[in-house]
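One structure coming up, written as structure tokens, with questions to follow.
Missing here: one protein chain of the complex. Every other protein chain is in place.
For clarity, chains are labelled A, B and C in written order, and residue numbers in each chain start from 1.
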Amino acid sequence: MKIRNIVLASVIAVAGAGAFAQAKEQFFPVLSGRTGPVAPNATPWANGHNDYMKLVNARGGINGVKTLVEECETAYATDRGVECYERLKGKHGGATVFQPLSTGITFALTEKVPGDKIPLITSGYGRSDSADGGVFKWNFPLIGHYWVAGDVVLKHIGNKLGGMDKLKGKKIGVGYHDSPFGKELLPILQERAAQYGFTLLPLPIAAPGVEQKSTWLQVRQQQPDFMILQTWGVMTGTAVKEAQAVGYPREKMFGTWWSGAEPDLQDVGAGAKGYSAVMMQHGAERQSDVVKEILEKVHAKGEGTGPKDEVGSVLYMRGVLGALLAVEGVRAAQERFGKGKVMTGEQARWGYENLNLTQAKLDALGFKGVMRPVSTSCFDHMGAAWARIHTWDGSKFVWSSDWLEADEQVIKPMVKASADKYAAEKKLTRRSGADCQS
Amino acid sequence: MFYRENGQFKTSYRADQQIFPIAQDRWAVLAMLAFGFIAVPFLFDEYMFRAILIPFVILALAALGVNILVGYCGQISLGSGAFMAVGAYAAYNTYVRIDGMPLIVALLAGGVFATLVGVFFGIPSLRVKGLYLAVATLAAQFFCDWAFLRIAWFTNNSTSGSVSVSNLKVFGWAIDSPIQKYLFCLTFLVVFGLMAKNLVRSAVGREWMAIRDMDVAAAVIGIRPMYAKLTAFAVSSFIVGVAGGLWGFVHLGSWEPAAFSVDRSFQLLFMVIIGGMGSIMGSFFGAAFIVVLPIFLNQFLPAVGDLIGVPISTAFVSHAELMIFGALIVWFLIVEPHGLARLWSIGKQKLRLWPFPH
Amino acid sequence: MSEIKPLKKIGDVIMDVRNISLSFGGVNALTDISFDVREHEVRAIIGPNGAGKSSMLNCINGVYTPQQGEISFRGQSFKHMSSRQVAEMGIARTFQNLALFKGMSVVDNIMTGRNLHIKSNLFLQALRIGPAQREEEKHREFVEHIIDFLEIQAHRKTPVGQLPYGLQKRVDLGRALAMEPQVLLLDEPMAGMNLEEKQDMSRFILDVNDEFGTTIVLIEHDMGVVMDISDRVVVLDYGKKIGDGTPREVRENEEVISAYLGISH
Partner (left out) sequence: MGFFIETLFSGLMAGMLYSLVALGFVLIFKASGVFNFAQGAMVLFAALAMARFAEWIPAWTGITNLIFANVAAFLIAGLIMFAVAWLIERLVLRHLVNQEATTLLMATLGITYFLEGLGQTIFGSDIYQINIGMPKEPIFLFDGVFPGGILVNQEDVIAALIAAALVALLSLFFQKTSTGRALRAVADDHQAAQSIGIPLNRIWVIVWCVAGVVALVAGMIWGSKLGVQFTLATVALRALPVIILGGLTSVPGAIVGGLIIGVGEKLSEVYLGPFVGGGIEIWFAYVLALVFLLFRPQGLFGEKIIDRV
């Protein structure tokens, strides 16, 4: 059933390539995770990404340049991700940008992209320090990275308590995916713990995370005042179930934006009521204009990548945003290197570095209420640090906070320090102002 | 009728003990080496190197190591991934912690540490056999997974626990282009392949095989099971460790323990089964087969589906991959327990008789 | 065959088995067995199936550890030794149900018998330079002599698994001979052979015995063969020793006869 629904993008690509071989096409490779431990979460992402790309074509492309998508399955495994990258980077006139959707793969590709001159968009994951464009010329953690997520969660908790100072003396547990992905969250929390004087209780959860009993026994023993989850795939659902099993109140549990989507909670249902997660700007946006447009211009034509009912769900929307950013970067690049031309990875990189999505532009694209303005620069490859919290009401997510912004004053220095450490290890020199113009 | 040993009379035992007693074989192998070192770099594009050739060469080296343990000494191991990991992380630490540490020395050091760990986890093999030993080696696997995740020292205290190396040099000669990387790994493969071949046709090799075929009899003619098994573990994990180092340093460049998970162990074991247990050549065949098959399916199945008008999803492809793998393992175990290597030698036999079958 | 039986000088006791008792989980395989073996003689151990003959050899080989008793070899006596030590002392062994290394060629099988004499270490063997190479050739030469002696030149490179039973038995013997043993334990070397094969095998055994002067301890079922080629015979039954002496003496022994003819007493 599912199999039949998911029309493999590459098939379209092949067909498409046959159809308008002459037509100008901008190639956006997709490293999908439709199998393995993260399949339930990574699949909607890919579907959303591909649907939006189709929508862009339905709208007439990027100033006439059609988007072209080809998938390669990584199953969330780093070595397969690398193979996929190598396979796709040269195809269809060269890849515009890669979005690995895996921190492990991001780490591996970060070493390779400078050589191949292909940018990486890692919205909300990957290396947090890669927000520093001065060192990471090719990485773009657009609109958020783990440290933003962590900071906003704490801010939200603070607000609930009625002031950050109330965090003093509290005990906050962190259940994290025992991998680079999970660990990347810790630095900001440690920083803040030192600052506000709460104690941190790190609880690593071994992937894939189907057996978490002992973790939650510790939670029951330590009775932390709050639990923060940095989990992915089946791990999140299991965590919530185990929390329920040890009677830890879901109201005190907060996921990062990889730990708060429908696939994680729908089979827990009412059991997960009260569980909240920080959302990187968007949440489930079934009412948004862009979703309506996708339904009418893509799904109605039977060209939908995934099942219809998934359109507008959290991770689907994240895929849509990923595609949006990838496309708008190219649009920005065309402004400089020539409208209606196919951009190389190098040119696209400039686009991502000089992104300026005003609210007006976003609204026009149908992202009213979904996204806030984003503007990047040579040294800021993130562009925005806004987020919201949504809470599970037993069957769906509802917003439970206003827009919150992470404290750049705290994060910027951490990013810079970490980036410098990386530069030192790799014997890199910071980019000069001149390099920014290139 | 050209592939014959007719007229090639051995006048000394040395001549008879050569790796390839038949002249044509010697030429064939030399030709293959020449091809590998000289022709290949000109033939293939970057993708071939990065995605197929380099992984193949490195995994072939690892499979060679596993084959010594599983194929020659008959000690089943599901911890090969762990020994690769030890090799990679030990090499990493020697490389980054000691200034001006030459790359090759670092890699070999990785191998040495892998040897130590391998021997340690090989100790149970003195008491237990078969599946029990498999479980013992799995213990090695899970322990190492944990250690490299949890003990910050191993990863040089990187916050994410992911480590990376760059600007590799050998004798002031940078290893960064795919071709250089390929040649670098290939050199390792050839050198270790030759040494392994020498070992398995020497006293030690005979001891391993004796233990594999009939351990009690082996003991009675004075072979110490302990010595034989532990040397097998040592040699095996050394080679596997070096392969691990290459995998991290040369192929991935940046890695985390997941790169050497238990799946890797299974993968290596399958290479040995499919390639041919107790055959050096087999290790190479197996590695080639298992590296290429999934990539082939990934690109072939959708194409087929496209032809017959049935869209094939990425998900289905990788599930089909699992199935085909499993089926092949079983098929080989049933039909050709000696794997591709046996098919190869049968082919040679036929060629020898050709065109006169009798 | 009796006329080819050579005249040779039997030396004094080389191996002495004293009061060996062995049991598996309560079941007694051997109870209080004692006998001695003289240098250069052919010593046979006979007895019906399950009499504990093979167990006896396994005790001597250090495969099993007897609960009681000790074995002395060339004066020095020991309760238990590792198979390795036994082999180093020059005691070799063939097996009742073939225990050859099926995956290996005839040459390699016999070469394993030389392993005790190989000195060069792992690295030399890996590089196969100088000494290692020469050593390998030296031993190969020795092995070729054995191959000639056993008349299996034609099968050098054949994997033993593919050889006919009779030849495998020879390879088994060859592997033991390659150790240049002082005492050779043969566990039913002629089991399941036809007459010619048996004659060949007896010939080989006797040749070994008087060419190399190797002492031979032999388990055999075929009474004829035993009586022909052995100098002294031990008879076991249900793990007990019921007779010991020259073939003639044993043949007269009441207990032995009853054990074999199954007369109750």
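FYI, a contact is a pair of C-beta atoms (placed from the backbone, for glycine too) under 8 Å apart; a residue touches a chain by one contact, two chains touch by 3 or more.
All values derive from a computational prediction rather than experimental measurement.
Chemist: Which of B:31, B:131, B:170 or B:346 sits in contact with the chain that's absent?
Modeler: B:131
Chemist: Among C:58, C:112, C:202 or C:230, which residue is in contact with the omitted chain in the full complex?
Modeler: Going through C:58, C:112, C:202 or C:230 one by one, C:58 is the residue touching the chain not shown.
Chemist: Across the whole complex, list the residues on chain B that are touched by the chain not included here.
Modeler: Residue positions of chain B that touch the missing chain: 74, 76, 123-124, 127-128, 130-132, 134-136, 138-139, 142-143, 145-146, 149-151, 215-217, 220, 262, 266, 269-270, 273, 315-316, 319-330, 333-334, 337.
Chemist: Considering the whole complex, not just the chains shown, which residues of chain A touch the missing one?
Modeler: Chain A touches the missing chain through residues 1-3, 34-37, 39-40, 43, 178, 202-206, 208-211, 213-215, 217-218, 220-221, 234, 237-238, 241, 244-247, 263, 267, 271.
Quick note on the criterion: only the chains that are shown with their structure count from here on.
Chemist: Any chains in contact with both chain A and chain B?
Modeler: The shared contacts of chain A and chain B amount to nothing, since no chain touches both.
Chemist: Going by C-alpha centres, which chain is most central here?
Modeler: That would be chain B.
Chemist: If you average the CA atoms of chain A and of chain B, how many Å lie between those two points?
Modeler: Computed value for the inter-centroid distance: 37 Å.
Chemist: Hey, how far is the Cα centre of chain B from the one of chain C, in Å?
Modeler: 41
Chemist: Return the distance between the CA-based centres of chain A and chain C, expressed in whole Å.
Modeler: Spacing between the chain centres: roughly 74 Å.
Chemist: Where does chain C touch two or more other chains at once, residue-wise?
Modeler: Answer for chain C, listing residues that touch two or more other chains: there are none.
Chemist: In their complex, what parts of chain B are in touch with chain C?
Modeler: Checking each residue of chain B against chain C gives 12-14, 16-17, 195-196, 198-199, 202-204, 206-207, 209-210, 212-214, 216-224, 231, 235, 278.
Chemist: Of all residues in chain C, which touch chain B in the complex?
Modeler: On the chain C side, the touching residues are 61, 63, 82-84, 86-88, 92-93, 95, 99-104, 108, 111-116, 118, 120, 122, 125-128, 132-133, 136-137, 140-141, 144, 175-176, 179.
Chemist: Where on chain B does chain A make contact in their complex?
Modeler: 45-47, 50-51, 55, 96, 146, 149-150, 159-162, 164, 166-167, 176, 251-256, 258-259, 263, 294-295, 298-299, 302-303, 305-306, 311-319
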